[in-house]
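Every protein chain of the complex appears in place save one, which is left out.
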Amino acid sequence: MTAEASGVFPIAATPFDDAGRLDEASLDRLTDFYVESGATGLTILGIMGEAQKLDAEEARLVVRRIVARAPIPVVVGVSAPGFAAMKTLARDSMDFGAAGVMIAPTPNLRTDDQIVAYFTDAVEAIGDDIPFVLQDYPLTLSVIMTPGVIRRIVTALPSCVMLKHEDWPGLEKISTLRRWQAEGSLRPLSILCGNGGLFLDFEGERGADGAMTGYAFPDMLAELASLQKAGRRDAAHDLFDAHLPLIRYEQQQGVGLAVRKYILKRRGAIACDRQRKPGGSLSDTARQEVDYLLARLARTDPRAAL
Amino acid sequence: MTAEASGVFPIAATPFDDAGRLDEASLDRLTDFYVESGATGLTILGIMGEAQKLDAEEARLVVRRIVARAPIPVVVGVSAPGFAAMKTLARDSMDFGAAGVMIAPTPNLRTDDQIVAYFTDAVEAIGDDIPFVLQDYPLTLSVIMTPGVIRRIVTALPSCVMLKHEDWPGLEKISTLRRWQAEGSLRPLSILCGNGGLFLDFEGERGADGAMTGYAFPDMLAELASLQKAGRRDAAHDLFDAHLPLIRYEQQQGVGLAVRKYILKRRGAIACDRQRKPGGSLSDTARQEVDYLLARLARTDPRAAL
Amino acid sequence: MTAEASGVFPIAATPFDDAGRLDEASLDRLTDFYVESGATGLTILGIMGEAQKLDAEEARLVVRRIVARAPIPVVVGVSAPGFAAMKTLARDSMDFGAAGVMIAPTPNLRTDDQIVAYFTDAVEAIGDDIPFVLQDYPLTLSVIMTPGVIRRIVTALPSCVMLKHEDWPGLEKISTLRRWQAEGSLRPLSILCGNGGLFLDFEGERGADGAMTGYAFPDMLAELASLQKAGRRDAAHDLFDAHLPLIRYEQQQGVGLAVRKYILKRRGAIACDRQRKPGGSLSDTARQEVDYLLARLARTDPRAAL
Partner (left out) sequence: MTAEASGVFPIAATPFDDAGRLDEASLDRLTDFYVESGATGLTILGIMGEAQKLDAEEARLVVRRIVARAPIPVVVGVSAPGFAAMKTLARDSMDFGAAGVMIAPTPNLRTDDQIVAYFTDAVEAIGDDIPFVLQDYPLTLSVIMTPGVIRRIVTALPSCVMLKHEDWPGLEKISTLRRWQAEGSLRPLSILCGNGGLFLDFEGERGADGAMTGYAFPDMLAELASLQKAGRRDAAHDLFDAHLPLIRYEQQQGVGLAVRKYILKRRGAIACDRQRKPGGSLSDTARQEVDYLLARLARTDPRAAL
């Protein structure tokens, strides 16, 4: 994982069985699914991966198993309430063969200095030899990082090689960072976009390197990235727009993961769509709405014909 | 304005001139624009209407002018930090001929009891003879109302005739409220949906009565409501999906109003798209993106050919 | 009101009668009470003054009446959701003879740049000829200003002449600002302390110029300021410690104002201790606790023998 990373790093779900236990067979199948979808990397133990619902042993098991199986770089979410737990998981993950880690700020951070200090302390804890992804997700984390704060972090911490961009609105932030890089006041940095993919059509045009989100059609995300890279603007938008009704439906906070696991199950990537508590679930009506959206999408994209 | 209200009550923008003064000529033109778009009502002085940026005199002027001109019911946002100011604007608005008022909770409310007490006190302040719209907008207001709390408010306060629904996710909330009404445990209540219109395709199907949002194509919202009322599901979704890329772009917090005023200006509804401070503005790139979205939309919807 | 201001600027309560109307006779009596207590200035329409519960006309009435009567500088709280209302009240207040205004940030501000921009815009709105007090009250306003942000505001805006310091913990902030002034990197600025007075014993020692709080014994605050100025450390702490049980009791969020109005009434400064809604009230037990604290205090301070 370097500052040149691009393409799609799906945020992986974590499969459980009906009793809420880790489903290791599905872990393997899901890993293969992402790889076959054209992912250039994989991000595990993120918020969508229900990382907080695993205990320390389980988290290690997930990392070990996926890292062993995936032929692509694996980024491990190591966000934690404290630095000791963050360090333990980060060091273990690298020992298992991970490519890097992802760190989100704790929700209590407010001022610019607090945010910069937090990442400085985090790197001091895990070691400056581990490449890390800076997660910028104000909607869920309630921490707001200006472009200037991101620059301070990137400049102070050479091991920061990637931004998981999910500010909202966030298009101007990408443009600002890229402009600073063009001007030479910010070193190179990979920018992959989250936020459920809701703005991927323009984020690529603004200069993002790809996607890091959990949309249940990572193969479509890979195709979108290819079209954007090839400069085929209209085709990229056509593809994106066809998926937008479902992307939008998946991007509902809380409900989204239930939709994603439901579709991943229907696509054969996992055996069971159960979440651990606290987790959302789909009402019958919601499931029918997802089916309806899939059926409409299948008119133009055969991948949605499930 | 009654519990039977339906259709589209656009959230009106407030036009300013280049110097930041109220533009009264544009107020008239914009009012006509909404009426000609098929609006069944009009909501003014909402968040999108920059209500907080007007002083007390200006707010009164806006109400008086629009109420005098619009041949449809006008709802006036009277949310205020305190009940005295809320009362003054509410009573004045009704004197001018408004149909009702809209009240949002103050952001500090947390517990169920606090929320119910707030609306009880608000009605005590403005008087129980003024029909009011309950605004449920957690994303911006950070107040979370369960369906049970809404039922407590509606049951305790007969002057509550409408819910401005903009919870996110919010589809199950509509279904729950409608089920309670079917069961007889909740009296009739109009539900109009906000949230930038991002879920209007399904909200109508779940039982909502229409839209109360500021999307710059209120005429499309009216058409969508008609298609839904007529049971033409696929046609409704086709129309919605064509607009979704723009709806989504407009729904960016902060940026959205700049997009809306820009399009309203291009549609001839207002003379100037300036916001008062603090307000967003569109970069050149953003404006080009909106133009691109309009051009794409115009392929199927001639209203977007500006 | 200048950067040399010192002593005690009590935060004035706003007296209402039993029906919730402004009690103008008590306004006069309360003004006299503060003046006779040794106040060097007066701060009206603050949070404790229930400013948010007045409508625009009432606010003007309060300003006019108090400014006309008080022979000391009067600072008017003009914090408002928008700049137009802030400007109207600020300009009117200065016309009536106020010495300056006080501005708190809106609760949604997060980043350093947002905070600085807010005060820049506020001064642009009200005019740079009005001396203003910067209110730094994170506990209630949830806006956190580092010393660096305060320096940016003070440096950029010459009309900022005073800091109402109520950060918590906040002692180091005072020391930092005073050190910067000693070093010449921050211009002179009056610092008056709020936070219910809970740390006044040390705040003066750290370099604060006095108090701006609503404690019901402003005469004690004035005496404390004198003792500190005279370098009588032990005597100052003895006085402070005797009052601390009551200061602490008054500093309960929400309840505090009920205690203060109760004591102000018992001291004869206002006729009625009613608050407008939403407001706290004292249970019988709470009232007895206050009476007990007063009785204990009266053993050493005759002012508390009510």
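Observations on the structure shown:
Going in written order, the chains are labelled A, B and C, and every chain counts its residues from 1.
Quick note on the criterion: contacts are C-beta pairs under 8 Å (C-beta built on N, C-alpha and C of every residue); 3 or more make two chains touch, one makes a residue touch a chain.
None of these values were measured; they are calculated from a predicted model.
With respect to the full assembly, the chain omitted from this view is in touch with A, B, C. Screening A:Ala25, A:Ala68 or A:Ala84 for touch with the missing chain picks out A:Ala84.
Within the whole complex, the absent chain has one touching residue among B:Thr146, B:Ser185 or B:Thr300, and that is B:Thr146.
Checked against the full complex, the candidates A:Leu54, A:Val116 or A:Ile263 give a single residue touching the omitted chain, namely A:Leu54.
The chain not shown here is touched by just one of C:Asp23, C:Asp201 or C:Asp219, and that residue is C:Asp201. One chain of the complex is left out; on subunit A, the residues touching it are 50, 52-58, 81-85, 87-88, 107, 117-118, 121, 124-125, 276-278. Residues touching the missing chain, restricted to subunit C, are 168-169, 171-172, 175, 198-199, 201-202, 205-206, 237, 240-241, 244-245, 248, 252-255, 283, 285-286, 289, 296 (touch as defined at the top). Counting the whole complex, the residues of subunit B in touch with the unshown chain are 110-114, 144-146, 148-149.
To be clear about the criterion, only the chains that are shown with their structure count from here on.
Taking the mean of the C-alpha atoms as each chain's centre, subunit A and subunit C sit 47 Å apart. If each chain is reduced to the centroid of its CA atoms, subunit B and subunit C end up 38 Å from each other. A separation of 33 Å divides the Cα centre of subunit A from that of subunit B. Counting only residues that touch two or more partner chains, subunit A has none.
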